[in-house]
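Only one protein chain is missing; all other protein chains are in place.
And now, subunit A:
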Amino acid sequence: MDVELLEIRQHMGRFPPFDGLSDDLLDAIAEQVEVSYFKTGSNILELNETLNELCYIRSGAVEVYRRNGELYNRLGEGDIFGHFSLLRNHKVSLPAKAIEDTLLYFIPDAVFQRLCEEDDHFADFVELERPRLETAAEQQKKSNDMMVTRIRKLLTRYPVMVEVSTSVQQAAQQMSEAQASALLVLKEGSDNPRFSFKDSEGQTWQMCGILTDSDFRTRVVAEGLSPQTTVGEVVSSRLITIQSDASVYEAMLTMLRSNVHHLPVLYRQRPVGVVHLSDIIRYETHSGLYLVSNIFNQSSAQGLARLAPDVRAAFVRMVQEGANSQMVGSALSTIGRSFTRRLLEMAEAELGPPPVPYCFMVNGSMARNEQSIVTDQDNALILSDEFVPEQHDAYFHALAKIVSDGLDACGYTYCKGDVMATNAQWRQPLSVWKGYFQDWMANPTPERLLHSSIFFDLDSCYGEDLYVETLQDLIAETAPKSPLFLAAMARNALNRTPPLGFFRTFVMEQDGKHNNSINLKRRGTAPMVDLVRIHALACGSKAQNSFQRLNDISKTQLLATGMSDKLSYAFEFLCMSRIRHQMIDLQEDRLPDNNIEPENVADSERHTLKDAFQVLSNAQKFLKFRYPMPAQRQGR
């Protein structure tokens, strides 16, 4: 490598998509670079001019605009532009201007095309929006498959192994020394290839069986055998093993199925350890599954509240093991529902059986199975139509209060908008609820719907599921035929917009202003949820989860082909970003929140987030056209 080009290739090598390139390709770029200086305010690319080079910012800052003059992006050191034109017709579609004194490197089209051909990562990066989001989502899925916990992770040491000729006394002594509760019995030679293996000296051995603590009791002492009896005489020939790359879950199933507490773990045929049921239990203690069963074992609200740290531990573990946002969201929702159910059981135990049937309804993220670790409670009570307020409401008010206070103690803070069953308005018989929904859909205004859209994510948590289903049916039936309602919802969905992207250590807004941090819920996931809900309502979907809704939407003609996939990828990425930053908060002993600070966002994440914001922003613009305010009602 020419030392004189080091300056150029080292700089490029620090920034995506060049950071993933081979040294040869980096050299090829540096060799061909052309350089030019642009004074603040000077135009770099003009609309429709011919472009045959990729532009790389060596220093300074550049703004890129849309055809209509709207700001498209603000770029700094190490960023590239012009690639959209190179991939299309070589005409500038996004003009660019220097907003600081800027030094640019121009990379000839031939080199750019070569990079696209020879480096997949580079090609993915310069393709607009979808591929990058798709790749990010796929990578998440892939790492998830890989990170299913293998049983070998639970092994802490090699197994104790003895030969068949060893006396049971010697074997017992060896176990005591090693503090092991089981040992493996071996013999030389091989008559069963399944359990034969060669040791490091090339000697062939065969595993004959396993001898456990309890075997010493039942097979040796209880039988009155002498301590000099050989292990070969007492070892059971029944041998159940598991491969070291099997999952913890498989190991657990094997134990349950065969009713054994010890499993020899093999790598191919060679024993590498013994796993005991207690190892698995210890491991699973930190899992969501165990947590849920623990919730139902609590007998007091205080006991439940003490589990709050376990919820956070389960969350961190799930993220570390590579769970995607749907897995995390549904696990946390299940945990939240379990808390709610247990509290209801406790309340019923305290207050006596309910005077009339009821359904405890959850709304918002819990109904969508998209709960995060930072969440408040949104719930309501749907009562039987036999409900007589004077006679029954005291009971349900008390019930609601026990649940709501209990949830607050467990970390599900009170709803600021008072969407809780403790609010008399949201503690009503089914017929009143039907009236609410019919009224919202028949006489909508954006203002009225502002606080009720949360009810359009609804699911039963406890009690008479049928009540919620009745409401879901009603909505699915009515909403698609209510253009004014959809238009009002669409209007509200545009209240919160995503930022344009990042610039240096700032979040950049659509108007070019800077902020120090961004609330990823308010500016990303929530507007996306709103948007998806409207399309789902329009197509009569009864799904509550956003991904399932998108799946339903994709079967209709509401969106352009491929759009719902794009939205899925973007939503997944936004959710995961939020989840990852919350995990970092937890690991660093901070209170997790929905904010992310640009300095904590890696370069690759920045680019993908920007793409996700872009997808959201475009989808929001489409919403306006898809669900316009019907003309005759516009004056209202």
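In this section, a residue touches a chain if its C-beta (ideal position, glycine included) is under 8 Å from a C-beta of that chain, and two chains touch if they have at least 3 such contacts; residues count from 1.
The rule is simple: contacts and distances are computed from a predicted model.
K.L.:
Can you tell which of "3'-5' exonuclease", "Tricarboxylate transporter", "Ring-hydroxylating oxygenase subunit alpha" or "Heme exporter protein C" UniProt lists for the chain that's not drawn?
P.N.:
Answer from the UniProt record of the missing subunit chain: "3'-5' exonuclease".
K.L.:
I'm checking contacts with the chain that's been left out. Which of A:Y37, A:Y158, A:Y267 or A:F296 qualifies?
P.N.:
A:Y37
K.L.:
Of the residues A:L103, A:L225 or A:A543, I need the one that contacts the missing chain.
P.N.:
The one listed residue touching the chain not shown is A:L103.
K.L.:
Please pick, from A:P16, A:G60 or A:P271, the residue that touches the omitted chain in the full complex.
P.N.:
Here the residue in touch with the unshown chain is A:G60.
K.L.:
Contact with the hidden chain only, please: which subunit A residues?
P.N.:
For subunit A, the residues touching the absent chain are 2-8, 11, 30-39, 42, 58-60, 100-103, 106.
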